[in-house]
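Missing here is one protein chain; the remaining ones are kept as they sit in the complex.
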Amino acid sequence: MIHVALIGGSGYTGSELLRLLLGHPDVKVTAVTSERFSGTPVSDTFLQFRNTGLTFESLNLQDLTARADLFFLCLPHKTSQKIVADLHKAGKKVIDLSADYRLNSSKIYESWYKTPHLFSALLRKAVYGLPEINRDMIKKAFIIANPGCYPTSAILGLAPVMGRDYVDTDSIIVDSKSGTSGAGRNPAQPFMFCEVNESVRAYGISVHRHTPEIEQELSTLSKNKVRIIFTPHLIPMDRGILSTIYVRLKERMKLSEIQEHFREYYKKEPFVRVLKNGDYPLTKAVKGTNFCDISVFLDNRSGKGYSLIVVSAIDNLIKGASGSAVQNMNIMYGLEETAGLMTSSPTP
Amino acid sequence: MIHVALIGGSGYTGSELLRLLLGHPDVKVTAVTSERFSGTPVSDTFLQFRNTGLTFESLNLQDLTARADLFFLCLPHKTSQKIVADLHKAGKKVIDLSADYRLNSSKIYESWYKTPHLFSALLRKAVYGLPEINRDMIKKAFIIANPGCYPTSAILGLAPVMGRDYVDTDSIIVDSKSGTSGAGRNPAQPFMFCEVNESVRAYGISVHRHTPEIEQELSTLSKNKVRIIFTPHLIPMDRGILSTIYVRLKERMKLSEIQEHFREYYKKEPFVRVLKNGDYPLTKAVKGTNFCDISVFLDNRSGKGYSLIVVSAIDNLIKGASGSAVQNMNIMYGLEETAGLMTSSPTP
Amino acid sequence: MIHVALIGGSGYTGSELLRLLLGHPDVKVTAVTSERFSGTPVSDTFLQFRNTGLTFESLNLQDLTARADLFFLCLPHKTSQKIVADLHKAGKKVIDLSADYRLNSSKIYESWYKTPHLFSALLRKAVYGLPEINRDMIKKAFIIANPGCYPTSAILGLAPVMGRDYVDTDSIIVDSKSGTSGAGRNPAQPFMFCEVNESVRAYGISVHRHTPEIEQELSTLSKNKVRIIFTPHLIPMDRGILSTIYVRLKERMKLSEIQEHFREYYKKEPFVRVLKNGDYPLTKAVKGTNFCDISVFLDNRSGKGYSLIVVSAIDNLIKGASGSAVQNMNIMYGLEETAGLMTSSPTP
Partner (left out) sequence: MIHVALIGGSGYTGSELLRLLLGHPDVKVTAVTSERFSGTPVSDTFLQFRNTGLTFESLNLQDLTARADLFFLCLPHKTSQKIVADLHKAGKKVIDLSADYRLNSSKIYESWYKTPHLFSALLRKAVYGLPEINRDMIKKAFIIANPGCYPTSAILGLAPVMGRDYVDTDSIIVDSKSGTSGAGRNPAQPFMFCEVNESVRAYGISVHRHTPEIEQELSTLSKNKVRIIFTPHLIPMDRGILSTIYVRLKERMKLSEIQEHFREYYKKEPFVRVLKNGDYPLTKAVKGTNFCDISVFLDNRSGKGYSLIVVSAIDNLIKGASGSAVQNMNIMYGLEETAGLMTSSPTP
């Protein structure tokens, strides 16, 4: 039994993580913290945890380190920095769902997050926890920087062709559509029902903080500097991210060949489903699951120009956050990688 | 008073057109046809027309030509061809909301619609009815091919920069998100509530029939052959299209300069609103109106590659169909161009 | 031209009222106030008012009374009390969309609103502004207490049978389902998209403040004390209230007779539509309009017990608030009662 503590359990990511951990055969949740709800039963906030006996507590690191071996952090960006460092110093393993340890470079971190990174030495120890590309490093990691939701959908959609000669890595476009849970549980006017419902909007064009994270991992995969254009959109639904990814090819390719390559690349992956030729991913088909559905298309109309189109779909709170965190734990502890994660999606 | 007949009035486009026409100060609707509902009061299908006294009738051209001067056709593609030709021969003006007369080339029509065009001579007489780019031709037209919904959002987002040297017209990407009313009123499994709700999907990648229409108009505007990649998406909402358009620039440009150019280009247009720098179009803000909201962004991170990003929003049934049809009528008949169209959008 | 000022224009009710007033042929809006947005263009908050030139201003009664004859108040309950009194003293007409002047009794007001009413003398001058039942008083009124949204749907559904011998007025149940805009524009956790979407809930059982207002008007109509059970529900949609009303009958009645009576009762009303036997009101059919759709059913299965079932549908922001306010203005000023209100609803 792995004794785990969940730091920051009152948001959507925290509650989903708690749900998955409570259903995991090899895990015992020993603590769930929340500053805002400290002292109240977790089930007052989330009815589904009614019979768990869990109560939110205030964060007391000294006390907690005695009670858990693995710590999941669902805290806002910037506040994770020091807590990760303290836990690491105390010899604990950490899976951090914030962005604080995702970027290798403290300089790039500072330029996007507008705050210095005070533990840049630790950045080099942290492993970017996307199992499909970093599984071996995850096995030995002490600090996992759990990927962002958009980056997960983008990187999984692109990984198979990174490093391929026929790909123009300088002009990749990622156009993503996300459900509203990505914005979190705190009240804010733009995410009120009547503002989101019956509307679609783009936001954060060329300034969204998931951009450097995507570029960093794609650059590593392709062994040269990748620059992307990333446009997130807000969609009137609870969950799901659909990323439509446009990749310019340097030479004419056959669709079947690229599809075959995607299938080969992911053939051992338990959570990536490459769809049949012509089938389109639906966010609903991955809702509530740790799957990433991918389909590959080719625009063969123009003589030159962009032409590979990859569509990927994930549940932003599962494969894009809490499910991925559990998958990382499974790998770190040598468990079956799918343990606690094989829920299938309801219809509808 | 213009006497108008509406051919095909039982769909969403038809009902919205009827609503606008009934509220128009210079129009008298003399007939509304529907084969399926022939003989029943229009208000049995659409309660809002309760006090109009209108009854659906079967299409009888001989009878109808005696009762109206202008004909709006809201028929499925392919069935409009002959009716337009017959009405034209009878000396009537026609605004056709189908795709049958939008493409200048019968060959291109046939390759996308998989049916021959039997009136190719008429194709040359038909005017593509997007007022913002073809106003002068619309004034004198007898046959208006009313633009498709996606094309309206794409062309209006791109028109100001077509023909500009700094634009690479060979690699334009139009990523569009549409509400579900675009799929029409007929029952079909993919558009059932439980299939659409809580989901997003792409469809018709590289085969959607609005592609040649967009390319044709952009090519005319830019005076060279434009090829686009067009990806439509289905969104869980009734109405609205948001198009996110990526344009590669050949040289570095200043955002403010391009924004200024957009403002200048559209400054006399009653239905195009270029938003303030940094503001994002929302489909909800144009819902129920004939407006097209446009905002221009620049991705200035990469040294080369795509970098102009235009976001445009319309109501697919108004500016994308019926509102545009009324605007065309106003122009053809020398009326105030905004007559019957100045509804503002409700909040929320 | 009536010169009107709108006090509190930054909420949903305020924006809808402003939209209707700006489209009204006999009205000139001379001021719109908002403490929060004072000094900013109204179009910064609501894009649809882009070309109006209106700017939110701070509330300065002395200044405003010189600029307008009629004042619409879209303020929170409790804050309207004194402003109405001051405007009345200054000789101005007031249409108050808050609840502050709806209850005749300051004692009942205090028991439901938990605050004393400091202008109880004025309560007797205020007229409950539901045109269908109080038209004559509205004509001569100086203070209109504009009805609540739920009460409008409940009272219109019940008015025709109040005072009828066969109705048991002691056991009326009003089960109402409301869209989320009724909760207003201010951010609050329960009205965030992800909390409202894909869920239905009841709230305020037996303590909702619209209860005494419904009972007061029904008691007046039936000339005896009416007590109701009122249960509001929150529905995942922007607008609309559907009230399902259960009325126990003292004797067996024929459905056709009661339907005929409803038709007769409302036959001259421009905004009440009694549907055909068997047809069901849809909130979507009244969306964006000032209509109230009503249908009457009979449960003829039990020998005794409740048996009349009335279903009524309104747009909570129009007939349930701002449209009704404009209708009241039209009556007060002797204008055509439907002026500025004959918008029909879009489909879908």
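Order of writing sets the chain letters: A, B and C. Residues in each chain are counted from 1.
Note that a contact is a pair of C-beta atoms (placed from the backbone, for glycine too) under 8 Å apart; a residue touches a chain by one contact, two chains touch by 3 or more.
Keep in mind the model is a prediction, meaning the values are calculated, not measured.
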Residue among C:T55, C:S171 or C:T220 that touches the chain left out of view: C:S171
Residue in contact with the excluded chain [from C:Q48, C:N197 or C:T289]: C:N197
Option from B:Y113, B:F142, B:Y166 or B:F191 whose C-beta touches the chain left out: B:F191
Identified contact with the non-displayed chain, of C:L242, C:I294 or C:L335: C:L242
Residue numbers in subunit C that touch the chain omitted from display: 170-171, 173, 175, 177, 179, 194-195, 197-203, 205-206, 211, 227, 229, 231, 233, 235-240, 242, 244, 246, 248, 280-285, 287, 297-302, 304-307, 309, 311, 348
Footprint left on subunit B by the chain that the document does not show: 12, 180-181, 185-189, 191-198, 236-238
Touch list for subunit A against the chain that is not drawn: 12, 15-16, 19, 22-23, 46-50, 181, 198, 238-239, 273, 285, 288-289, 293, 317, 343-348
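Here is the rule we go by: only the chains that are shown with their structure count from here on.
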Whole-Å gap between the CA centroids of subunit B and subunit C: 37
Rounded Å distance between subunit A and subunit B, as computed from the means of their C-alpha atoms: 38
Intercentroid distance (Cα basis), subunit C paired with subunit A, Å: 46
Junction residues of subunit A, two or more chains touched: 194-195, 197-198, 236-238
